[in-house]
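Removed from the display is one protein chain of the complex; every other protein chain stays in position.
This part shows chain A:
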Amino acid sequence: MNGFVGFVLRRAVGTLVTLAAISVIVYVVFYVTPGNVAQITCGPRCSPAQVQQVADQLHLADPLYERYWHFLQGLVAGQDYSTGTAVQHCPAPCLGLSYQSDQQVTELILTKLPVSLSLVLGAMVMWLILGVGTGVLSAWRRGRLTERVLTGITLVGVATPVFVIGLVLMIVVCGELELLPFPQYVKFTDDPEQWAWNLLLPWLSLALIEAAAFARLTRASMLETLAEDHIRTFRAYGVGERSVIGRHALRGAFAPVIALNANNVGSAVGGAVLTETLFGLPGIGRELVHAVDVVDLPVVVGMVLVIGFFVVIANAVADVLYAVADRRVVLA
């Protein structure tokens, strides 16, 4: 267990370093990006004087390191912001105020994050069931019709963009068959049942795309395991094929599936933009794209840090699961 504590500590430090590096990179990138930020923020009809006022307010003329230092101070100690008419206090993990709406970025994230997490975690359950299930079936039925049909379906899954699948699903399920209402985000805390019904289609369309990759990976790793010597041992000892496949061969597919899953979950938190847009879900991805459009630096930095955080955490969880699944793995 001592090793586990050490592992967590090392990972925590690693996460902080990674996030610090990400924030610096985002600051630098936005600093060197051409374009008049004050003008964009203020709007096209602003007079030069108004633009100058906005630039002063946002400290756009300050040198890069000063602005970054300012950001760090807010993060650790909180910050008071003057928005021209009033003073707003932004408490401790303060990521600043949106240039556009003066809303606190921390608050903004807290409203968007549950939407993204609902979408991604639900979809994850679906893609694991669909993907691993399909993979096992096609490894088991290798060379037969079942496998060829499944391989064909997964190929289509890999090749079809999410907006096509999602749109088709929506038209058929909600429009033609009227089985479900057109999706609309309902908070889990408000009504769990409606939450699930409304997310069903977004989950399914995101999962269908991702499941294809899992199916192929599961199939490949299982076939690899099936060729190994210990599988021969169990066959030579009269162990039935169901047990050989379900107990021994499937176990060999765990590690790669865990690794791929960690990657996908981590990146889907901020990367499911298409799904969010298509189904009108107010999640992180959509907000981030919008913020980049209007050069809303505090929002971009905040969102990117949250996404980075989830990618790092997902990978740390994957490492722990590795070690649980395979005792030969030592956490380090």
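What we mean here is this: contacts are C-beta pairs under 8 Å (C-beta built on N, C-alpha and C of every residue); 3 or more make two chains touch, one makes a residue touch a chain; residues count from 1.
Heads up, the rule we're going with is that contacts and distances are computed from a predicted model.
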- Name the absent chain as its UniProt record does, using one of the following: "ABC transporter ATP-binding protein", "Dihydroorotase", "Na(+)-translocating NADH-quinone reductase subunit C" or "L-glutamine synthetase". "ABC transporter ATP-binding protein"
- Query: Looking at A:F7, A:Y68 or A:F234, which residue reaches the missing chain?
  - Reply: A:F234
- If you put the missing chain back, which residues of chain A would it touch? 228-230, 232-240, 243, 247-248, 251-252, 325-328
